[in-house]
Structures are given as C-alpha cells and as structure tokens.
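First, the structure itself, so that you have it in front of you.
All protein chains but one are shown at their positions in the complex.
When the chains are written out, they are named A, B and C in that same order, and each has its own residue count from 1.
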Amino acid sequence: MMTSNAEMRQKLIDLRRTFHRHAETGWTEFWTTAKVAGILKDLGYTVSAGQEVIKTEAVMGRPSDEMMAEYVQRALDQGADPDWIKKMDGYTGAMGVLDTGRKGPVVAFRFDMDAVDVSEGQDGSHRPRNEGFASLNDGAMHSCGHDAHTAMGLGLAEILMENRDKLRGVIKLLFQPAEEGVRGGKAMAEKGLLDDVDYFVGAHIGNGLPSGTIAPGIGGFLCTTKFDLVYTGKASHAGAAPQEGRNALLAAASAALAMAGIAPHSDGATRLNVGVLEAGSGRNVIPSRAVMKVETRGSTAKLNSYVYSRAMEIAGGAAAMYGAEFSVAKMGEAVDASSDSELVDLVAEKAVRIPGIVKAGPLMNLGGSEDVSWMMKAVQRRGGKAVYFGLGSDIAAGHHNEYFDIDEEMLLPGTLLFSELAFALAGSK
Amino acid sequence: MMTSNAEMRQKLIDLRRTFHRHAETGWTEFWTTAKVAGILKDLGYTVSAGQEVIKTEAVMGRPSDEMMAEYVQRALDQGADPDWIKKMDGYTGAMGVLDTGRKGPVVAFRFDMDAVDVSEGQDGSHRPRNEGFASLNDGAMHSCGHDAHTAMGLGLAEILMENRDKLRGVIKLLFQPAEEGVRGGKAMAEKGLLDDVDYFVGAHIGNGLPSGTIAPGIGGFLCTTKFDLVYTGKASHAGAAPQEGRNALLAAASAALAMAGIAPHSDGATRLNVGVLEAGSGRNVIPSRAVMKVETRGSTAKLNSYVYSRAMEIAGGAAAMYGAEFSVAKMGEAVDASSDSELVDLVAEKAVRIPGIVKAGPLMNLGGSEDVSWMMKAVQRRGGKAVYFGLGSDIAAGHHNEYFDIDEEMLLPGTLLFSELAFALAGSK
Amino acid sequence: MMTSNAEMRQKLIDLRRTFHRHAETGWTEFWTTAKVAGILKDLGYTVSAGQEVIKTEAVMGRPSDEMMAEYVQRALDQGADPDWIKKMDGYTGAMGVLDTGRKGPVVAFRFDMDAVDVSEGQDGSHRPRNEGFASLNDGAMHSCGHDAHTAMGLGLAEILMENRDKLRGVIKLLFQPAEEGVRGGKAMAEKGLLDDVDYFVGAHIGNGLPSGTIAPGIGGFLCTTKFDLVYTGKASHAGAAPQEGRNALLAAASAALAMAGIAPHSDGATRLNVGVLEAGSGRNVIPSRAVMKVETRGSTAKLNSYVYSRAMEIAGGAAAMYGAEFSVAKMGEAVDASSDSELVDLVAEKAVRIPGIVKAGPLMNLGGSEDVSWMMKAVQRRGGKAVYFGLGSDIAAGHHNEYFDIDEEMLLPGTLLFSELAFALAGSK
Partner (left out) sequence: MMTSNAEMRQKLIDLRRTFHRHAETGWTEFWTTAKVAGILKDLGYTVSAGQEVIKTEAVMGRPSDEMMAEYVQRALDQGADPDWIKKMDGYTGAMGVLDTGRKGPVVAFRFDMDAVDVSEGQDGSHRPRNEGFASLNDGAMHSCGHDAHTAMGLGLAEILMENRDKLRGVIKLLFQPAEEGVRGGKAMAEKGLLDDVDYFVGAHIGNGLPSGTIAPGIGGFLCTTKFDLVYTGKASHAGAAPQEGRNALLAAASAALAMAGIAPHSDGATRLNVGVLEAGSGRNVIPSRAVMKVETRGSTAKLNSYVYSRAMEIAGGAAAMYGAEFSVAKMGEAVDASSDSELVDLVAEKAVRIPGIVKAGPLMNLGGSEDVSWMMKAVQRRGGKAVYFGLGSDIAAGHHNEYFDIDEEMLLPGTLLFSELAFALAGSK
C-alpha cells in the first residue's frame, strides 16, 4: 500500500524534527548517519556508510580523533545503532542505492545532513523550543535547514522504493556530511560515487525564497579555500632573554597585514579574510605559537587560486622573517559550478505542477560557496548533467541565526518535486 | 606558656601545607584571607580585611565580578568563615595590628598570599601530591612560595603577641593579595596603610638562594606596566560586504608590529612584549574585536614610562588607521625600589645568629619586578626605612613550575629572623 | 578666400610638428599657450589665457614656483611672445571665443596641449628625429598625441572663423593644460568656462583605433585621485639617541602596508597604489621625512571616494602611531563621465561622410582616467550634452612610449569632423 500524501507530510515533519533535535555539526553526524542508514536499509536500499562513502585523504576540517571519540559516544548515548556506528569507522555520510535491474540512467540526489556551530535560541516563542524538538546538543543547531534536506531525502527514498517498478536504471541517494565550511563535498566526490552518474540533483531550502516558490537553478557559486595557518616559534622570557625567542605572534601579524594587501585582480573579484588570530600564552613570554583561520575567495577558480597562491608565498615568507616554522591545513574548499539548462528547464516545468508550488522564478545567484559544486563538477566532467535548485520556504530568522526555523509545509512539495524529477529522468518508458 | 621552637616548626609546616592545599590565585584569596584573619583575631590582633585594606580604585587585573562570585562560593564550600567573607566585601587581603600602647616606632612586615596560575603536577614523587597537601583547586598552585610567606607571617604574629610585653610602638602585619602580575601591592600602599610606618620589612623565599643562606637585601627591581589593549571594530561578511567591516585584527597586528619597533633608549634597557593576541570570531567574518596582553619594562621608571607612552601613541594610531575604537586597562604595575643600607646591615647581622642560617651573602639583583616596591616607596617617601631580603631555600623545581616545592626546614629560621628584626627595631629599651 | 583641404592638411601637419618640437609637460605649456593664443587672436577670436581660464585654487600637481620661473624663461628663450607670457601670469591654458552675434547654442570644443614626462627616442628611424621635429626639451615629449589635438583645434578655429556667417550662437575653443596626471581639467571646469555651454565635444587620437575609424563615444572612465603624502618626524642619531627620533620612514611603511590592505568593495573594482616612497637622509639618522606618491581608483565616484577616505584614515593613524606630522596634497583627480547618446549618434553619422573615415565603430571603454570628465560633468549638470569620441590613428609605438608617433593623415579628417559637428550643432538654420 502506497503512502498517502497526508501520511508522507506527517512523516517528513516528524523526521525533520527528529533530525533537528539531534543536530550534529560537520563530521560528527554519527547519530544522523546511523538513523539515515537504518531507514534506507529498512526500505530495501543497498546502503554504504562512513569510510565506504568518504575518501579520507580528501577530508578537510575534521575535528581531532580525541574529540571524535566523544562525539561517537554521544551518538551512542543518544541511542544510535552501534552496528552502523561501527561500520562507519569514524566517518559520517551515507549512500542508498536502488538498482532497478533495468537498463537506464544513473540518477543521483544529494542531501546534506550537518548542523551549524550555534546553540539553539532559548526563547520560548521559538517553535523548536516550544514544541519540544530543540537541539539536544549544545553548540549545534540545524539553523540552515539541512534537517529538512535529510528528511526529504528519506521521504524521496520511500516514494522511489514504493514505485520501483516504474523506474529504470540506478538511483543513488547521497547523504553528505560537513557541508558547512565546505568540508565534506570533495571527499564524497573523490570517493568516485559520482563517476557513473548521468543526472545529478541537489537543492537548498530557504535562501530568501518565499514559501510556494522555487528557483529552478542556482549559479554564482564562489570558489573558496579555507585554511588554518599555524606558526611555531620559540618561547623565551620577554624580559630576561628576548633574543632567544622566535616570535610567532609577530610572524602572524606580519602575514595578516601582507595577506590583506594582496593585489586585486583585473579579471574579477577576489577576497581574503584572516578571520581569527590567536597567539601567545602569557604576557611575559615571547609568543611561540600563533594560529590563523583564513579564507580566500574568487569568482572563478583561477582567481581563487591566484589569491591562495599569493597567500602561501606570504605564509612562508613571514615564517622566514621571524625564524618560525609554519604549517598549513586546508579546512574546506569549494569550486564554482553551474546548473545545466536542460535540467533547469525540467525543474521549472515539473515544479509548477506540484501542489504547494505556485511559481518557478528565475535563476538565483548564490553569492557564496557550496561544496555540492564538487559533485556537480564530477558529473559534468564526464558528460553528465547537474542541477542545484532553490526550494522556497518562509523562515523565522536568517540562516545560521539561533532562531532560524523553516516552513514545514514545504517539506512535502519539495519531496514530491524530487520524485517527479526522478520519474522524469529515470521513469520507465 | 611560650611556644617552643619545635612546636613552632611544626605549626609553620602545618600552616604552610594548609595554605598550599587551598591555593588561590590573585584577588581570589578568600579562603586564605579568612583563615589568616581568623588566626590573627584569635591571637589578639586588631584585624582589618578586604575593602578595609585595599583601595579599590587602585586595583589592577582583578577577575570579573561574575568570576569573583564563583571564587567566593568555592571558598565557602571549602569551609571559609562566612563572617570574614562578608566583611571582606569582595576583596582579599588582611592586616593585623598590635599596638603595644608604648611609645615607639611603627614597624610593618609584608607577606604575600596568592598562588600562581598553574595546575599542580600530577607526578607521585611530588611531595605535596605524595603527602596529601597538593592544591585542591585546578589552575592554582603555590609554586612561588607565598604559602610559606603566609605561614611565616602567622608564626611571627604568634611570637610577637606572646612577647608583646617586650615590644613598644606598633606592629603591622600586612597580608597582601595578588602579587603575581604585580597587581595588589599598589592598592594596599595607596590605602594609606604604610603612611605611619617607620620600618618596613619584606622578604621572598627561594630565588636561587640555597637553604641556610640569606641575601640581606634585594635590588635591581625592574619597573613594569602590564596592560590589556582591546580593539573594537565592526563585523561584516568577509565575502559579501568587506567594505562595511572595521578590522580589529589588522589594527592589533599593526599595533603589535609597531610596538615591537619602539626605538631603544640610550639611557638603558627597555622591553615590550605583546604576549597574547586574540582576535576575530569566525573565518568568514571581518574581525570586530581583538585583545592584546602587553607588558613594558624599563630599568628605571623613566625608561618604563618612555616605552609605555610610545605604546599608547601606537595603540591610538593603529585604532585610527583601521577606524576602530580602543581601550586600555592597566593590569599590573611595579616601580623600582631599593633597600636601605641601615636595614640591610641589620638583616645580615641578625641572620647569622639564627640556628639554620649559616651565611648572609651579598645584595641580590632581582632582574624582575615585585610590587612590594610600592610599599617600600611609600615608606621611604616619608623618611622611613625599608628592606626586602631573600630567604634561602633549596627548591624542587623552578619558581612557577608545577613541581616547585620549598625546603620546609627554612620556615622556622625565616620566622625567627623576622621576629629578631621586630625586637631589634621595636624592642623595649 | 577659403582654405582648401589640401592647404589645411599641410597647415595641420606643420602645426602638429611645431607643437611636437616644443613639447612642454603639464602646467609648463608656456610656449604652446602663447603660440595658440597668438594664432587665435590673429584669426579674430576673443582670447583669454592663463589665470583668465584657470581657477588657481583648483590647480593640482603644478611644479614649484622656482621651477615655473625656469619654464617661463625657456619658453621666452624659444621665442614665445612676451606679451602673452605676461598676460598668462604663471598659468597656462587658453580659450578662444567666437560670438556670432546670432541667437543660438553655446558649443564648446576641448583640446589638451601637454606633453608626457619622457625624453624622445634617439633612434634615427623615429620620424620626428629623422625629419627634424623631435622635442627640443629633455624630459618632455608629445607621446600621447596632444600635439595633434592642439593642431586640430587651431585648424577648426580657422575653418569656423572663415565660415562664421554660417554659424549662430557662440563657439568656445578650450585649450587645456596638464591633462597628464589629470591635473588641469578641474581647474578649467571650475573657472566657470562651461557654465553656459549647451554642447560639449572632446576627443582623443589613437588609443588602439586604426586609421580611418572612429569610436563615436568613449565610456568607462575610472574615477581617480592622485595625492602626495608627506610625513615629517624628527631626526636623531640612530646610535646615540634613537629615543629622540620620530621615524617618518616607519610611519610611511606602516601606512603603505595598511593602504594596500584596504578592504575591497562589493559594489565594484577599486585600486590603490603607493607608487613611490622616498624616506630618510642618511644611514645613521632616524628618518625625519618621507614622501609617498599615491593614487586611488574606483569604477564609480563612490568607490573611489571609499578608497580615498580609508586612505586618509590610514594616513592620519600612521602619523599618530609614530608621533609624526603629515600633510596631503592632491596632485590630480578625475571623475567618471559618459557621452550623451544624442551626440554619440551625431558623431557616428557625421564621421562616415568625411573622406578618410571609413568606419564608426561601437562605443569604446577607456579603462583609465581622463579629466575631460570634469568638463563633461559641468555641462551635463546644467542640462547640456557632451560627447568624447575616439579618432583612429595608426601609431608607431604605444602611448607614452618614447617612439610614439601618429598618422598625420588623420589630422585633416579629424579637423573636418570637428567642424561638421560645429555646423550640425550651431549652423544657421
């Protein structure tokens, strides 16, 4: 018996609230991944998880192993299935595959699962607080709607499995970790999961689009590289033996000033921000360590690369100036990407037939970064087509705000749009 | 009945261990102050404490009121007398006065009570750990011997009270908070406690002098000013609206470089260290706040003042360069000081007659800062005489090290030397 | 008797070579101005010159009075008419007015007269050298074609005067000094010469357009501000009394680094360049003076103003950091401007009817700065129409190169196009 739309609506809301309650930040989505994997498995999908879907060498910005152990424990304490946790082997993310056995295209859908590094608002008028599904985890909140993405991905999974006889080819449902900070997309793309994909669909809820509308394609992705730069000098007593120190703080200060001064590029906009600098241990000690959190951006890969390579020159030069060592760790990276017009048109066409979607607007300009771009590039590089669209939803506060909340009435239309796209691309002829 | 030397030796060891166990850092010596005040009171001293001995306007580097509430509660939880805690009214420090009623000089002794911001070593061979008197308080340890100073001050109190008939004039015993970071001395001196003092005696245990020796005077105090510099700019999204930000991180970086470059002075050595710099909140946000912990030093007050005034020019200029606000808070300050030769000679003469002290060496060069200098200056300014001497003690590890420990056999000789000086200066004729 | 086209062609070549030979850089065009004024006067124009056409308060980047005296003397030595030199009273630039006495519009044409700060190439194959009209003046060469502009302006003057009966309204011919470095345009515009102008026409030869073509309008003017920044500190012996100095070199270094780091603007491209920094007098002296030559740019006035105002904050802040004084002198400035489509269309229409012009291409993007923009703005602000077009000419080497040379066969077509525009705008009805 098929799930009715009314049942699906309620399921989606329940799932979304469950994930909202168990908000987990990037690379720590152990509870979430186990939940997703369990449901996919129960539905009949072939499920991979953790290291099976993540190329560990391409992982960026993952917390230390010590911290990961704590997050794993937290997930177990909150009831995560130990078998899945074990299978994941320290890494989050999952994929469910539905192979129809019939010749046809490979179609992939991507849903990101991670929460934001913010503690959920305490105000009683905040619905998640009011209705009892506020985040259990301090410092983690679904204030960017990835809980909705994950719920819709599972709703889609159910619809497709119920209708598997009407499909051909292969359906892949990718549940990505660590989109915030653009840390996880590359590791999933480089695992090769997209290498046989003909059609790729991703989406984001909110982004300023009102409920009832969609943007059939999103462009204007900025390329970005996030990196941490650590200077290691030598401590010494600032009064008694200043000459013995190697001042990591001054190396970092010099690097920060020079990085801010990287020349603009005549081809287009570039950005660099040293967002955080933490240096030194005590007032009377020559600082032996400095940590900088930096990001570069460019409207094209070439421009981002220009800024990044200049920043690396500066990083090394400043170390040499102060006789310090330095190390650089990439903490995130996203490339540019664009939606294929063929799929954009399909999204627009299908969307307006869905109850609850009244308007398909024009292409939207992201003006930011999203690491779905790695997956889109991977598909397009091999001749496949990709689209990333915007699903409208009125929101209670801006993205990443502690009082963010979505319009849950958009969960069903969103899920139905995904399934309509699946049938359009891989329906039985 | 008089306390015997053997009894006093044991009392001093017990007291020192009690204080060691209840280590409290600068301005949080609530348990310690209450203990000291209670003992002095029981001995018959007129006791003042907290705001009665501290000029609050001259306080530097005191933790926030929120944190102070926690420290007060900790002291109460550890058994501090609530009456004394209440009387102190948020401030630590105590003074016991013994007025003989007989005409004579006013003689003051100073003992500092605060612990260092270090967690006590865990190693089982560390005697305080081994014998059960390691610090109860994480992040606070008596690794500079002020526990010994406090114990000797109370031992001296007992001896003098027992022998009050042999004294004339007035004896003042000052128990100072927050010597570490040179934060408390000025507030006690400016309260006027020294304004009627004819003779002033301070001392420090350890400092590289072996057990059995003393340095009858210590000179070479460096003048120093400790300050925190806070830049407040304006946050904005580093990618979308960089022009709206006011970059506090770059203001701080520019200030740090310029402060390091303050020209040397032909009159003597100067120092400036930006020991800590913490700026920014997120990688993609123009940093709106930066905090710098800075210290200046000079071998004379003029030299320290030269560096400090140049640093203030730089602080303001860097703020103007980046359109940021700035504020400066003095966190500590010490002046130069020297011991009067009359008292130095007296210390040397008396010391070598004390069992356990075999040698009075030459004057010692501190090569650092000590805020006893404010008290010595206050006394000397009015024509009084002051001395600050070194009491030898083998130590288990360097000052401020987590395995620091003193030779408890020097507690009795030290206490006896203090009492001999009292009798020499204020003994009945 | 009217001048024939053949006669005019030869006159224009002769005039252009005369001006080429007497190349004078910005604000020193004494010989050139006297020559222009004399010819205009002889033709029957009402002529103003020097301070009559220049608002001295708005002059930027003029050499010192001492140097001006030398330039005046050079002009006299080279045969300039002393009466005109005297009338100019130290300032260059001229205007000839033809008032037809008939009601009609005021139409202004602008020709810039200054040479570039470059010494003319010595190679014998260079036509000006080869044919004897190379610059007489070391360090000054017409390597941007303003000699051609001036010649065409005088050719136009002759044609219009010969045909004054066919004109109505008033014709103003403006001969501007100091376009290089965008120094003179503002002073002429602010003198009020354009305040009654209905139609304004300016043009530039070369700019990459081949002979026989024109660009009927030029857009994409960058706003720019050129300024000199001088820091004055205090010298002292670097070894014996470093503390007495106030280091202007370090103030300038700090300012240069900070200016390079002015945040980009999300509205569009900005630029800042510290092109020259000269500081200090001797190796062992704390530098007491530093001079910086800086320019800001922006694709709009708002963007240029954003960069300039941030630069001023930095200039002042850096002075304060190092206890130095500073002064800023504007050395040039240009605003943005755009040609009115009505006149652009007219230029295109008239151009292709002129023998020697075969093609009117599209609008051209300047991608640089031109201070004709001040005049265009002055006219447009009051409701007038303005156009700045490009006159094609093959060139022997790039603009500002020492081997630059124009195609003299374009002088006649250019002059005829100017006159056709005059008749179209102010011809008798």
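We adopt the following convention: a residue touches a chain if its C-beta (ideal position, glycine included) is under 8 Å from a C-beta of that chain, and two chains touch if they have at least 3 such contacts.
All figures in this text were calculated on a predicted structure; none of them were measured in a lab.
Asker: Per the definition of touch given earlier, which of C:Glu120, C:Asp147 or C:Glu295 contacts the omitted chain?
Answerer: For the chain that is not drawn, the touching residue is C:Glu295.
Asker: Out of A:Gln176, A:Asn207, A:Ser254 or A:Asn273, which residue would touch the omitted chain in the full complex?
Answerer: A:Ser254
Asker: Just name the one of A:Gly192, A:Gly323 or A:Gly398 that touches the chain not displayed here.
Answerer: Of the candidates A:Gly192, A:Gly323 or A:Gly398, A:Gly323 is in touch with the missing chain.
Asker: Using the touch definition from the top, which of B:Ala269, B:Met312 or B:Val328 touches the missing chain?
Answerer: The single option touching the absent chain is B:Ala269.
Asker: Sort through C:Leu12, C:Ala203 or C:Ala253 and give me the one touching the missing partner chain.
Answerer: With C:Leu12, C:Ala203 or C:Ala253 as choices, the missing chain is touched by C:Ala253.
Asker: Could I get the residues of subunit C that touch the absent chain, sorted low to high?
Answerer: Residue positions of subunit C that touch the missing chain: 181, 222, 224, 226, 238-240, 242, 247, 249-250, 252-254, 256-257, 260, 271, 273-287, 290, 293-295, 297, 331, 367-368.
Asker: On subunit B, where is the contact patch with the chain that was removed from view?
Answerer: 257-258, 260-261, 263-264, 266, 269-271
Asker: Residue-wise, where is subunit A in contact with the chain that is not depicted?
Answerer: 240-243, 245, 247, 250, 254-255, 257-258, 261, 263-267, 286, 306, 310, 313-314, 316-323
Heads up, the rule we're going with is that only the chains that are shown with their structure count from here on.
Asker: What is the identifier of the chain with the smallest separation between its Cα mean and the overall Cα mean?
Answerer: Ranked by how close its C-alpha centre lies to the overall one, first comes A.
Asker: Any idea if subunit B and subunit C meet via the same residues, over half in common, or different ones?
Answerer: Same residues, largely: of all residue numbers at this interface, over half are found in both copies.
Asker: Between subunit A and subunit B, two copies of one chain sequence, what rotation angle (nearest 5 degrees) aligns their Cα atoms?
Answerer: Angle of rotation between the two copies: 180 degrees.
Asker: Need the CA-centroid distance for the pair subunit A / subunit C, whole Å please.
Answerer: Here subunit A and subunit C have centroids separated by 54 Å.
Asker: Using the average of all C-alpha atoms in each chain as its centre, how far is it in Å between subunit A and subunit B?
Answerer: 52
Asker: Averaging over Cα atoms per chain, report the distance between subunit B and subunit C in Å.
Answerer: The computed centroid separation for subunit B versus subunit C comes out at 70 Å.
Asker: Would you please write down the residue numbers of subunit B that are in contact with two or more other chains?
Answerer: 240, 242, 247, 250, 254, 257, 286
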